[in-house]
Structure formats: C-alpha cells, structure tokens
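The full complex has more chains than appear here; those shown keep their coordinates.
Letters are used for the chains, namely A and B, taken in the order the chains are written, and counting of residues starts over at 1 for each.
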Amino acid sequence: MINVGVLGATGAVGQRFVQLLADHPWFNLECLMASERSAGKEYRNAVNWRLDTPLPESVGGLKVKPVGVESSKGLDIVFSALPADLATTVERDIANAGVCVCSNASSHRMDKDIPLVIAEVNPEHLGLIEVQHDAGCDGCIVTNPNCSTIMLVSALNAIKHRNITDIKVATMQAISGAGFDGVAAMAIYDNVIPYIGSEEKKMETETLKIMGKFDGAEIVDAPLKVSASCNRVPVIDGHTLAVWTDAKGSVEEIINDFKNYKVPFGGLPTQPEKSVLYLDQEDRPQPRLDRNRGNGMTVSVGRVREGGRFIAMGHNTIRGAAGASVLNAELIVSRKLI
Amino acid sequence: MINVGVLGATGAVGQRFVQLLADHPWFNLECLMASERSAGKEYRNAVNWRLDTPLPESVGGLKVKPVGVESSKGLDIVFSALPADLATTVERDIANAGVCVCSNASSHRMDKDIPLVIAEVNPEHLGLIEVQHDAGCDGCIVTNPNCSTIMLVSALNAIKHRNITDIKVATMQAISGAGFDGVAAMAIYDNVIPYIGSEEKKMETETLKIMGKFDGAEIVDAPLKVSASCNRVPVIDGHTLAVWTDAKGSVEEIINDFKNYKVPFGGLPTQPEKSVLYLDQEDRPQPRLDRNRGNGMTVSVGRVREGGRFIAMGHNTIRGAAGASVLNAELIVSRKLI
C-alpha cells in the first residue's frame, strides 16, 4: 500500500480529497493535516463536514496533525488543498523531505520545474519529476490546473489536431469553487458576479503550458492565445464554459472528434470510462444534470456549432480539483515515477 | 393626449407595459387586450399580477378586450406583447387599420419595411414608417429588438466608430425573459441551461440590421459578424453579456468612450439620464445591484479589458422589452412621425 496524506483536510477541496481517498484501492489515507486550530482533534470533530455523502467512517477517528514536514514523515504522497500563500513554502519543504506532493494549489503551477498536468492530456509532462530529482529534490511537486482550465483543456484535447490558434471562453462558475464560505449568499443569489480574481489570467497562462511541449528539460508554451471572461453564477457545483475556437473543420467533423475521443491509457481507479462525453441534446450539458457523470470526473461537451463554438461542463471540485490531483497520483504510481 | 393600448396585457411583458404606461405623462392607457379567456373581465381580475409594485389603480378597472382591430379602434398607438405566432397577422391588421403598432414581438423585426429600433442608437431607421405609409398602410409597425440584442447594441453604440467587424458574445440571461411560467424551477435552480431557442440567431441577425444604414428605402446590414452563445442562469431580472470585439483602441480609450457616450437627444419621459453607464468597480456590472439604474432603462458596462472585452448588463423586461418599445413610441411622437 502507498501511504498518503492530505494537506488542508478540512476545507472544501480537502473534504473532497478525503472523500476520494478514504477507501481508495491503492492508497492508504493515514494522515490528515490542517491548521493549528484543528490539530490534535479527531477529524470528525475538527471538520465541519459539508459534502452530501457522510464523512467516511475509516478516517473519522484520525487525529488531525499540523501542516508540515514533521507530519508528512513516512508518507509516499501528500495531496495538497492548501491556500496559495501557504502552499508556496510548505509544499517545497515537504517535497524536499522526500514526499511526492500532488497539489491543487496555484502556487507552483507555472514554475519551470513543476509539471502542470491533466492526466489524460499531457502525461508526458511528468518527465519534469525527473528534472526535479536531478536538481536534488528527494520528492517532487506535481500540480493540477485551475478548475476552469481543466474543463477547457480536457475538451480541447479532443480537437487539438485542428490547428487551433485562438480561443475565447466565457465561464459560468459554481460557488463551491470559492470554498464553503467563499461567496456570501447575499452576493450571488439572484445575481451574476462577472469577476473572479486571477481566474482569467490562470486560464490564459495555464492552458498554454498544459498544451505545450516538454523538450526534456522544460515546457515550451503552445503557440496559441486564450482570452477568458470568468463569471460566478448561482450554481453549487459544476463549471459551464461557452467556448469559441478557430478549429478547422466542419461541425460534423468536430462532433465526431468529441464522440470518438479516446484516451491512450485506462484502468486508473479514478479515471472515468469517458474523460470527454459528447451529449447530443440541444440544451446540454447542464451542471445539475451532468456534473456527476463518471463519478464527477467526466467533462461533458455539447452544442458544437459553426464558428468553432461548443459548450463544456465538468464538476469543479472533483474533475476540477481533488479528482484531477488523485488521478495524477494514480498515473504517477502506475508509471512508477516515484 | 395620445390614446394607447396594450396587446397581450396579462403576460410578463404585458404587465411591464401596463406598469410603464398606467400613469404616463404623454399616453392615455385606455385599452387592454388579451385572450378570449380574459376578455370581458376587469383587468384586476383577469391578470395574475406578478410585478413587485402593485397593480396600478388607474387601470385595474378597465374591461379587458379581445385582441384585434375592433378593440384597437380609436387608439393612436398600440404596444404589442403578443407571442410571435399571433403577432404575425394581428399586428399587420391593426397597422393597416391606421394604428401605430410598437411591437416587442419577434415576428416583424426582420421584415424589409419595418424598422428595428433602439431609440438612442438608430432613430433614423424610423424613416421606414414613411416607406410603410407610401406603400399604403394607414398605420405602421415599429419593432424593438430582442432583449439581449438591445443590451449588446446599446453598449456597442458607444464604440462603434472603432471599426468593429467581429463580435463574440456569451449571454447569461434572466428567467423573466421566458415569461412567468417559461422556465420551471426544477429546470433552472442550481443549474445553467446553455440554450435558448432562436436567441443566438436573433442576436446575430438583428445586430446587423440595427447597426446598418437606412438608404431611404431600406436597411443595408452593417458589415460585421456576430457569434453568440446564449445561456439561461438563475437570475430573476437582468441579462449579463460577456463581449469580445475587435474594436481598435486601448483599454483607456474604450473606457473613455463608454464614460463620455452621449445620446444626441434627451427629455423623453422613459429615457434614462444615461443610456449607457460605465462602472469602475472590478466586479461590476451585476444584475441584482445594477438592473434598476435609470428605472431599468440604463445599460451598465464594466470590465473593459484588452482584446476588446467588456461586460454589459441591463434589465431585460424594461430596457430589453417594454421600456424599449415605449421609448420608441415617445421618439415617434416627439418627431411627429405619426
């Protein structure tokens, strides 16, 4: 068994990690780390569990440990749901101590030596792990992208051979993306907030790295441009994206790309049967109806129209965060990269 | 006084017309027309009044008349909130009988002889009224555009001198746009519906006509392209638009265009002090906070960014429907076109 832990186990993404790892076939979740305020308590008493499945019995009794290298001793992999400011130093320290840090935080995504990975899209970027090892790090850091970026690029991967150079995307993002207390009800109810701090920049830069080339030493950005307009809407889970691309090809050809899209590997525990699923109905995908496909790991696509338009939608805290990170870890283990 | 009536007075847009006309300084609202089921009853008993201001006392006792030429006798202007299928023939009949029909319906918007008008944007298109008269019609039909189109073009009017050829727009539309029973709660709550029937096509064609040139006989479409992606979100009133244009100019220049935008005429009763208002805050405009500006007639704009991006938002049943129509009528009267 591979021993794993979660950094920041009590927040929204942290709880998703716990939900996905508690009874994982490959991973033994034996360490939950959180702030000083929670440390020392049993997880079931420290956490304000707010997911709609019960707190997993197998971990409820774990004593919460403080975030840090000391707590991470003996772990093979640590999954990080730390806020960005904390993640910057803590993750480097834990990696240097020999642990593989699979991080959902934004802090290191754009670092030159750190891969930014969507498992089905750019697994070869995991070659940067070796670059980190060669540089003297006993462990490593591997990051997954921002939630909206994951939905966009997962879908684009099915049509990337169509010479795309220009992408415009308007997002309609769910409130869970901001954490359990991240958006006040008075702020978003009967409302749209046409601004999510740093989100547009993340989509515009992360996409180029994920779709870029790994030349053995570093990633060379893909030669394309992304322009995003990110909005918060009154939806609990599930980000919806209205996308325009200059993909060459007819509507039928692009629909077939989505329908026939196959990922070159399979069988990872968290991997859905279909990473990308095309829905034919004229009014799909919709977050409340489609976010749980593939146990929250499938990105649904629909409404391909002329002008390179389509809609993509995926579960933002599973596919878009914790699930993406866990799938990365499964890929790393299956390829014996640690 | 100018005697006016409302066609389809009991529905969502019809109630907005009644709200705007009941105590109008220029117009005497003396005739309310609706379906057979309502005809003969007092309006207060026929209508299921659902606006958040009380049913105006001055019209509550009006006896509802059936839709048609007979009921319209003696009226100078009739405001139409009829569904499209009914509007097609009824509006032509009433116009032929000598009445000026100001219609919110989509039926005649793209007809060659009928102007599609946003009062502040293309008032000169009202010249088509004369074309209708010359063709033998005693009255006329004047239409206002689809709600989303109105928000888009009202904003674009401030920057149209910047050689715009390409526009992409993602809309997040309020549920009131579909009528009081148009969207089921189970369909939209905690959800986004990425499809609104015919909406994208309307935006893509109407925009070209409104921004086109009136050559004295007909409208020549503007030489630009619009690509829309229309979505329904859980908001009661207020459509939000994420727009991309290829407008030439810097961010500061475009912001100044919006801030300095002036409409060449003023003083119409329903005209807001500012048709377009630029908001500086980083997370504006927002429907719940900004939809009532200018009594629901102001289009708020914000978040101008590089790449010709901005956000526009306006009240969809006032500015985007009934208010647009009433303002058109005020313009027609002020210019003595009927």
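Points worth noting:
As a convention for this text, a contact is a pair of C-beta atoms (placed from the backbone, for glycine too) under 8 Å apart; a residue touches a chain by one contact, two chains touch by 3 or more.
Bear in mind the structure is a predicted one, so any value in this text is a computation, not a measurement.
Of the identical chains in this model, 2 are shown in place, and the full complex in the file is built from 4 copies.
In this text, only the chains that are shown with their structure count from here on.
Across the complex, subunit A is touched by residues 168, 170, 172, 189-195, 200, 227, 229, 231, 233-236, 238, 240, 242, 244, 282-289, 302-303, 305, 307, 309, 311, 313 of subunit B.
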